[in-house]
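A single protein chain has been removed from this complex, and every other one stays in its place.
Each chain gets a letter, A and B, in the order it is written, and its residues are counted from 1.
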Amino acid sequence: VTKFDFTNEYNATSIHAQGDQYFIDQVSKLTKGDVQITLHTGGSLGFKSADNFYAVSDDAVQIADTLAGSMAGIDPIFLVSSLPFLVKNEKQAEDLYKIAKPYYQKIFAKNGQILLYASPWPASGIWSKKTVTNKQELANLKIRTYDKNGTLTLRDAGADPIKLSWADVVPQLSTGGIQAVLTSADAGASGKFWEHLDNYSAIQYAIPLNMVHMNKDEFDDLPKKDQQAILKAAALTDKHNWQAVKTRVAENYKELVAHKVTIHKDLPKPFIHWLQESAKPSLKEWLKDTGQPGQTIIAEFEKSK
Amino acid sequence: MDIVLTAVAVMTLIFVVLGLGVWVFSGLAIVALLSLVLIGDVSFHRAGAILSRIIFSAGNSWELSAIPLFILMGELIFRSDISDRLFKGLEPWTKKLPGGILHTNVFGCALFAAVSGSSAATTATVGKITTTELKKRGYNRSLSIGSLAGAGSLGLLIPPSLVMIVYGIQSEVSISKLFMAGILPGILIALLYSGYLIIRALMNPSLCPPENVSQISKLKSIVLLLPVISLIVIVMGAIYTGIATPSEAAAVGVFATLLILLKERQLSFAMIQEALIATLLSSTMVCSILITAALLSTAMGFLHLPSELARYIANLHLSPAWLLFALAIFYIVLGLFLDGISITVMSLPITLPIVVQAGFDPLWFGVFLVILIELGQITPPVGFNLFVLQGLTGEKIGQVAKAAFPFFILMCTAALILCLIPNIALWLPNLLSPN
């Protein structure tokens, strides 16, 4: 029996942890219990997302579930899934992932790792106290963002983006230190944002990905049939996760409505256009950073639409 | 290896390594390594990759920044006459109360807990201000250290609280409600402590020296207390108006202290320099232990120890009352050698579902858990409040732990009361936000 440890940063009921548990169950079934994987949720092993890439590379931990954007400093290609307003829905996000996958795999391979599967986030939107459905309502809105592109885009769009650690978000919401948060309906629901905020604007800012990667030496040490089983389980989980994210969003919306949060789904065209325009510099800079591979990915993605 | 045996082996390692007299911070790192290699069957090479990465990751932490800053605030106050005036100002209020200004420890910590999210920072700051003064005035050493150790851990129960934020994120319980739920149990514990001090002082008056009957009127004492009161008002005000986050409160506190010292013309370059040196020494001591304690937690995670123990309890299928009892023992045992946040994160995925299944309100359980975690802060061999006080007073760890023991019992009593009357925690959040 081979035992592996698997680290992720999210709580046990999160979409990522549930997907990871699904993978573990598949592996256990397909290998008939030969490979046992223990999931450590909530970062309880001590690894944060930013640690995961080299932690797996050095075999400090065998498998990790990592926010792709947190690996941007290793290679900017990892940012493609979190580029603002590039994909409109889960279907496009999946297409983009398939197009970019060979590039991800190459980087993981170069660092002694294999990419098992992706774990998409529900799309991020704007949680806010007052309605945010046009340019004027966005102006000078103190909003917490989670990454570099979000900060730059919302700043260009006229808002006042604020960077805060996740632990400070709820205290700041309760005291009015911030008025809005850029995040998914899902994350807001798990933080019970409806106690402080009444609106959710589904601007479909991005559908970021988490990636689950494994140490290659550990993989190679397994008997052939277990290797096959792991790859099969990974493929199954990939499929499962892209389906799960859609059901999750639907469930989240129901929950939001139940807690009297107004969901703004069909936002005025000029507002969305304004946001997309504000995101252009980020996209341009990313294309410059990544060079040829980035351009190829975007070109292929535009063709697939 | 059997999971109970593993736990015993790790505890033995800790007692042996720390007992040899290794510095606590390096001792914890050594135990982490030995546990991984000897018990977890991890190769030295892998253990090196694990521990070196965690040591950076645990140190590179925004949440830790409150510790040096709150310590700096304590050092500045200690070097000014604010602390002296605090005691003089409190005299007319406490002279009729048996135990006298010993109560400063309890109420100082309870108040300070309202601006600080961690118990190490609370103990260090209040301790810096009170221990020397209480010793000078001839108060019983054991009572003054013990009350400080116990009351310092209120930092976690009275909001803001780091552990509650972690619990809220993990359990999806509203953090705001958790914060409200902690207030009354916090006050309850403070009252228990004060009551205990009164009883001890009545039984044996020699524990507390007779104070020179001060001529200060209550009105005049307010003037003396003004600097401390304004400090608290500024820092709490900054948090509760949303100007600063709880993690930033420490910086506001230092800034406000500097302003007050400047206004009182007590600020000098030499004083700042001295305060900085002392701050570096204390905060290195505290933070280095917190960091290597994270190594130990990681090692325990790789041994699957907390989760397996929790699963063991889950499989016992106990009645609700026995379940709570078993969980209390479980958390107290883990609290002997692990830090609170790690315990919470590692055990909750297993314990929370059982607790909810048994019919307990997760909001209530959050408060119960925080009290159990507070207990771990004052139990040897690894108890952060004990370490902080050892550093502050120069007393032996055994002395400090012994002094803290009655307060450990009192806190257990509080946990019991909370089980019998859950509304102590639930009343306030339900009152302020029904549904």
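We take it that a contact is a pair of C-beta atoms (placed from the backbone, for glycine too) under 8 Å apart; a residue touches a chain by one contact, two chains touch by 3 or more.
In this section, contacts and distances are computed from a predicted model.
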{"item": "Hidden chain of the complex, named as in its UniProt record, picked from \"TRAP transporter small permease protein\", \"Putative ABC transport system ATP-binding protein\", \"DtxR family Mn-dependent transcriptional regulator\" or \"MaoC family dehydratase N-terminal domain-containing protein\"", "value": "\"TRAP transporter small permease protein\""}
{"item": "Which displayed chains the unshown chain touches", "value": "A, B"}
{"item": "From A:Asp147, A:Asp186 or A:Asp226, residue that would touch the chain that is not displayed", "value": "A:Asp147"}
{"item": "Sole residue of B:Ser80, B:Ser283 or B:Gln377 that reaches the chain not shown, by the stated touch rule", "value": "B:Ser283"}
{"item": "Selected residue (touches chain absent from view) among B:Gly19, B:Gly138 or B:Pro209", "value": "B:Gly19"}
{"item": "Chain A residues that touch the omitted chain in the full complex", "value": "50, 54, 58, 69-74, 140, 142, 147-148, 151-152, 160-165, 177"}
{"item": "Where the unshown chain meets chain B, residue by residue", "value": "17-27, 29-30, 33, 48-49, 51-53, 55-56, 59-62, 64-65, 68-69, 72, 238, 243-244, 248, 250-252, 254-255, 270, 273-274, 276-285, 287-288, 291, 381, 387, 390-391, 394, 396-398"}
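Criterion: only the chains that are shown with their structure count from here on.
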{"item": "Averaged-CA centre spacing for the pair chain B and chain A, given as whole angstrom", "value": "35"}
{"item": "Residue ranges of chain B in contact with chain A within the complex", "value": "46, 49-50, 53-54, 57-58, 62-63, 160, 162, 165-166, 168-177, 179, 239-247, 294-295, 297-298, 301-302, 304, 307, 342, 345-346, 348-349, 433"}
{"item": "Contact footprint of chain B on chain A as seen in their complex", "value": "5, 11-13, 38, 40-48, 50-51, 54-55, 58-61, 164-168, 170-172, 174-178, 190-192, 195-196"}
